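Just one protein chain is left out here, and the rest sit where they should.
== subunit A ==
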């Protein structure tokens, strides 16, 4: 049964919710008795279907942050490009930011559409070995808004994991929206049998960001996702004219470094602010190709290598944690 059945009322809490069959919205719903009896709360069969589908995926990495606008999508895209620069590796990038899907633009795939075949939905290929899926490909206009409540977003994420023909992959990178809500819970739930290698957490240096990121770290601990490490993005800006460094987002409480020390987490690296990164993203190009010798590109490549090393030395079990 889908999380929100087609005949459910507008505020259906979802068939797997604690409120299934019991909330005021359930009054009059044809499924109310089924939900209230708990029959709909049996483990979602999709979890096992997804486990089977993803046995051909070696490593699954989440890119998270409690905070918006810190560079999750930028990093996810460039991590994918960097991993796929090795022709022998198959890489895919899944964008589960349902309301604000940035990945199609950043990957230069705006306007692309998804096709269905006998083996499921085909992702969109940037390179022969780099595939992308996003709700952005299902929208017909750049003005289309996805005004969905949680249960409907959850259903979409389930389809992305179960119904996309990913094929054999070395890496599946999952880009997420900010927060600790439906999308995050669903990704963890649906991958609970398939396994997650770990999460990369992105922050910017200032406390306003760190205070949200600490919550994300608590989330990871609570749902038992291993944390590969933290990246401090937008870490200082070097003026192109006078070459002095300014801390546009000041690390007033010690930045990611102090937070990592306090929480005993690896700091994977710090990436400086570079206007050319945003420009590349807007143009749908890889910054790593456009400006490969910039300090930011060098920082990215060092971080990517640490992630490769982590994946090489960790394997996910197929058991739920």
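The definition used in the following text is that a residue touches a chain if its C-beta (ideal position, glycine included) is under 8 Å from a C-beta of that chain, and two chains touch if they have at least 3 such contacts; residues count from 1.
Simple rule for what comes next: contacts and distances are computed from a predicted model.
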item	value
Record-based protein name (UniProt) of the chain missing from this complex, from "T-complex protein 1 subunit epsilon", "Actin-interacting protein 1-2", "Proteasome subunit beta" or "Cytosolic Fe-S cluster assembly factor nubp2"	"Cytosolic Fe-S cluster assembly factor nubp2"
Sole residue of A:9, A:179 or A:295 that reaches the chain not shown, by the stated touch rule	A:179
Residue, one of A:21, A:66 or A:269, that touches the chain absent here	A:66
Of A:159, A:211, A:257 or A:294, the one touching the omitted chain in the full complex	A:211
Footprint left on subunit A by the chain that the document does not show	11, 13-14, 17, 19, 23, 66-70, 73, 98-100, 102, 105-106, 142-151, 153, 177-182, 184-185, 204, 206-208, 211-212, 214-216, 218-219, 222, 237, 239-242, 244, 246-250, 252-253, 273, 275, 278-279, 281-282
